[in-house]
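All protein chains of the complex are present and in place, except for one that has been dropped.
Coming up: chain A.
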């Protein structure tokens, strides 16, 4: 990381490089690195190694820092007894479908609102953005009632993946992010294609989408992690043991399972999102800041 470049912050660079400032800076930096590692990585270490301890060892006082007699069996039990393969597959399936529907439908809608601008477009956008004001818990009951008996069609979506996929398409934040990005793509770029007789779909596919990879990446990552982290909605609409998500499955089993096995299962359930984070942390950080700042 460059030492001297970048803008000036609260404390000037010069002050941090002179005698006392330098000492304070390095002391503080060391303290913060150590404390943050303990606070944010420590519990994760405790989780992974705790699940390796025997039931006896986890109950001993004071607790041991390293598992004395590691029991990988806890992880094996978690995998087998909770049928984690099935739970993880379900969650992955819901996440993939949610990603697909959000990318296709929200991108199409944002493109229309940004570039095609049909009549009532702004009114529709306003109604969409208004849903950002309504907390999820307020809607949970009427949404559930809607899903078990869809208006007009009278379908029951319980235990159907569509009960997870379709409500997630109604994500005003996605529409807002995508539309703002599309707004910033210059019209001249499209004009040439239109003169050549390209249809709106062709323009979207060949001009807009290739330019929008960063924002599509951000929307994708949030779509996948949202499904992975969600709890109450999948718990309500996926009640059968065969259709549960991994978080709900672990919760359902937590009552009658030894606690080390529950934590081992929790560790396994957390691996996919942690891997996604480490792979895509740059996109996630930029998405967080672009999404929230200028709006």
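In this section, a contact is a pair of C-beta atoms (placed from the backbone, for glycine too) under 8 Å apart; a residue touches a chain by one contact, two chains touch by 3 or more; residues count from 1.
By definition in this document, contacts and distances are computed from a predicted model.
*Asks:* Considering only the chain that is not displayed, what protein name does its UniProt record carry among "Methionine synthase", "Sugar ABC transporter permease", "Polar amino acid transport system ATP-binding protein" or "Sulfatase"?
*Replies:* UniProt protein name of the non-displayed chain: "Sugar ABC transporter permease".
*Asks:* Can you list, in ascending order, the chain A residues touching the missing chain?
*Replies:* The list for chain A reads 1, 3, 7-13, 16, 28-29, 32-33, 36-37, 39-41, 43-44, 46-47, 50, 58-63, 104-106, 108-109, 111-119, 121, 124, 127-128, 131, 133-147, 150-151, 166-167, 169-170, 172, 175, 181, 183-187, 190-191, 193-194, 200, 203, 211-212, 214-215, 225, 228-229, 231-232, 236, 246-248, 250-251, 254, 259-260, 262-263, 266-267, 269-270, 273-274, 276-278, 281, 284-285, 288-290, 292-293.
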